[in-house]
Structure formats: structure tokens, C-alpha cells
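With one protein chain removed, the remaining protein chains of the complex are shown where they sit.
Right after this comes chain A.
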Amino acid sequence: MLSPERLALPDYDYLAQRHVLTYMEDAVCQLLENKEDISQYGIARFFTEYFNSVCQGTHILFREFSFIQATPHNRASFLRAFWRCFRTVGKNGDLLTMKEYHCLLQLLCPDFPLELTQKAARIVLMDDAMDCLMSFSDFLFAFQIQFYYSEFLESVAAIYQDLLSGKNPNTVIVPTSSSGQHRQRPAVGEASLPEGVEASLFSQCLENLCDRHKYSCPPPALVKEVLSNVQRLTFYGFLMALSKHHGINQALGALPDRGDLMHDPAMDEELERL
């Protein structure tokens, strides 16, 4: 724990990287919110419980979206919570619409934005027929990618658009056009272009992206692996491949493997008891 790299970072950077401040601020805020109730059993106990729940990943239950989104750990915890709570829906075999999944998400987070769910649905449905039904596992893995790496995906989308329209972002370095902005979509009449972009070029751009930016992105090695299997690929094809990749899922650590998605013996036991 007390590794040298850790101590090597200057104080603010270290705190920021581990998002310690976020949790501290939130803890104090919660304390203020509920001071009448908490003062009953002591502040020390409150902090214990708070950080315990952060560790266990239950701190995000029924919290507002801004908090859930704040740190990668929160996002992962949220994904895990969603999986555990609604695994039974998947097990039952029901296929639901995007709106219904969004409803389930809202049960855990009342102000979860619809756009995120829509984007996740687009990955599953390959941007086609948005009213289609989706299976639980499909949706969950796509949602994971979309939610956990949302900023990364935005940048990737921008890069993809650039590549489609023929511009290579590597050669043009314009300070204002940071990869977070969306570029103009290519003209519709470009039917002559083959679909998607060249995988190797894409891979290169993504590598640069991962190096450049601080926020979380999938392990570059795995991204390269995904891109090395194909010649060309579309944006949603790429995302779908990401969502289906075991390695990335494991690297995230929130959800079990696809095969094990329906298994949760501990919870099943609880269920029997009810």
C-alpha cells in the first residue's frame, strides 16, 4: 500500500487521482444533511459506515446522478449494483425496451439521464430500430461500456467522424478542436466510401488518445487487440466489440463474465429466504 510511486506524487495530484476529496466532501455533505439523525449515534460511526459502504459499493444506491458519475469507482459500483438487483429480470428471460431498462435504472437513481441509456441501446441495436427489445446481458455490457467510459467514447466518436470525413486528427493539431467536440458529419452522398474506417489507422489514433488524456479509458493493449482482428469497422461495431470483450470486462471488475452473469449464489440464497 505504501508504494513508492504513491508517495512520489505531489499531494494534490495524489488526492485527485484517488478521488479522495470527492468522498470526503460527500461524506461531510451527507453529515450536514442528516445531522439530527446522525448525531444520535455518533460521528465516528457515521464515517466508518460511510467509507465501509464506499468500499462495498453500496454508497451509490438511490443517490443523484452527479454523484454516481463522479468517480470511476462509483460508476463501477453502480454497474455492479444494477446487475445484482436486476439479474433476476435477465434470468427470467424477459426482453425489454430501452425505455423499460431506463425505468429500472431510475429505480436506483431517480435522475439518471435518458441520453445515456439511449446511447447504450444504440450500441446493442447498432443504431437501428430503437424500439427493439434487448436482452439483459446485451444491454448490461453495452451499458457498462457506455457509462464507465462515456468521455472516452465521446472522443472516439469525434475521431471516427474525422476519419470518415477523411481528416486525420494526428496531422492536424488545432488547440481549439479538442477531441471532446463533435465534428461535422460527412455528407450523405459519400456512398462510394466503404463502410467504417480502417482499423489500423483507427487504432493509432486511439492510442494517442489514451496517452493524452487523464480520464479512464480501456487498457490500450486490449483496445489494440480488438482492432487487430478486423480490417475495417464501424463506430458501433467497435463499441459492440468492446462491450463483448472479456478482458475489458475483467479489467473493469464490476461485472462477472458473460457466462456467469446469471449466477449469484449469495443473492439466490437471500431470495429463497424471502
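Just so we're on the same page, a residue touches a chain if its C-beta (ideal position, glycine included) is under 8 Å from a C-beta of that chain, and two chains touch if they have at least 3 such contacts; residues count from 1.
Operating definition for what follows: contacts and distances are computed from a predicted model.
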Given that one chain of this complex has been left out, which of "Leucine-rich repeat-containing protein 49", "Superoxide dismutase", "Gamma-secretase subunit APH1-like" or "AP-2 complex subunit alpha" is its protein name according to UniProt? "Leucine-rich repeat-containing protein 49"
Among A:Q30, A:S165 or A:Q204, which residue is in contact with the omitted chain in the full complex? A:Q30
Contacts from chain A to the absent chain lie at residues 11-12, 15, 21, 24-26, 28-30, 32-34, 37-38, 41, 46, 49-50, 52-53, 56, 58-59, 61-62, 64, 81, 84-89, 92, 94-97, 99-100, 103-104, 106-107, 110-111, 267, 270-271, 274
